[in-house]
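A single structure is presented below for examination.
Of the protein chains in this complex, all but one are displayed in their positions.
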Amino acid sequence: MKIMRVVQTLVSTNRIDSMGHRPLLVVQEKEGGTPSVAIDAIGCVPGDWVICVGSSAARDAAGAKDFPSDLTIVGIIDHWNP
Amino acid sequence: MKIMRVVQTLVSTNRIDSMGHRPLLVVQEKEGGTPSVAIDAIGCVPGDWVICVGSSAARDAAGAKDFPSDLTIVGIIDHWNP
Amino acid sequence: MKIMRVVQTLVSTNRIDSMGHRPLLVVQEKEGGTPSVAIDAIGCVPGDWVICVGSSAARDAAGAKDFPSDLTIVGIIDHWNP
Amino acid sequence: MKIMRVVQTLVSTNRIDSMGHRPLLVVQEKEGGTPSVAIDAIGCVPGDWVICVGSSAARDAAGAKDFPSDLTIVGIIDHWNP
Partner (left out) sequence: MKIMRVVQTLVSTNRIDSMGHRPLLVVQEKEGGTPSVAIDAIGCVPGDWVICVGSSAARDAAGAKDFPSDLTIVGIIDHWNP
């Protein structure tokens, strides 16, 4: 799993049906790094340091074996000093 | 998921049968970066900033559990300033 | 599989249910490198050099086909000089 | 999917049974880049620019759900100027 920071929410009105209305978050491994998009399975806010799971595990973690995610936030880190 | 920009369509006449006639798009994380090829599940045009899913999720997102994709466009981003 | 070093334990109180109370460890390929988070399936301590498996294998290795892990520690290396 | 160029065929006499006698091709994203090995599902020749699929999709694309491939050539690109 990766340690990433939540940067902002992402609006995508035109998306595939199977994604439903799940919130999308922009996350980054470090400031200025490449941004990725994660499904939030926890309820976090910009600024949180979180644990993101990838691979097929991201799908179950998002709530269903056939959910179209390859990066899902599965935990908020209590304390993190990058 | 990755944030990528649609660059152009890609013509591949000689392809495996299971790909059907699905449109292929060249996408890039940033200008001058390595180009990738994605299946379009939304209907987007060159210049759009899109959300691309990889891993096994790319297959279902392309429409079928056995579709041969490892990168599928699942959403268009409403506003994005890279 | 990757050769990584256990750096510290990681506390994440707010996590998805399917992760249970399994210990999370911060691991690194080399000092100063990008930290990752792994599920410990062996019982190791900070300083150990370990073998980490990714992909779908990380799930079974963590104990169940539907466990949300993409990086699981599957062995402790007896001797390693990086 | 990745855009890669076919460099040469690769001879591996001693291989696992499940690979059969399928031809193996060395492919590269760019000249001088790291070479990878792909299964050819199309019939291409050195010099061709091709589309390579990875992940679990590479297995079905190679012809069978249990084929041991993580990179399979699924299409030849008609025109490509890298």
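Labels for the chains are A, B, C and D, by order of writing; each one numbers its residues from 1.
As a working rule, a contact is a pair of C-beta atoms (placed from the backbone, for glycine too) under 8 Å apart; a residue touches a chain by one contact, two chains touch by 3 or more.
Everything quoted here is computed from the prediction, not taken from an experiment.
Hidden from this view is one chain, which touches chain D at 10-16, 18-19, 24, 26, 34-38, 54-56, 58-59, 66-71.
Touching residues on chain C toward the chain that is not drawn are 1-3, 29, 41-42, 51, 53-58, 60-61, 65, 72, 74-79.
Following the convention adopted for this analysis, only the chains that are shown with their structure count from here on.
Between chain A and chain D, the centres computed from C-alpha atoms are 32 Å apart. Within chain A, the positions touching two or more other chains are listed as 54-56, 58.
Chain contacts in this assembly form an open path, with each chain touching only its neighbours along a single line.
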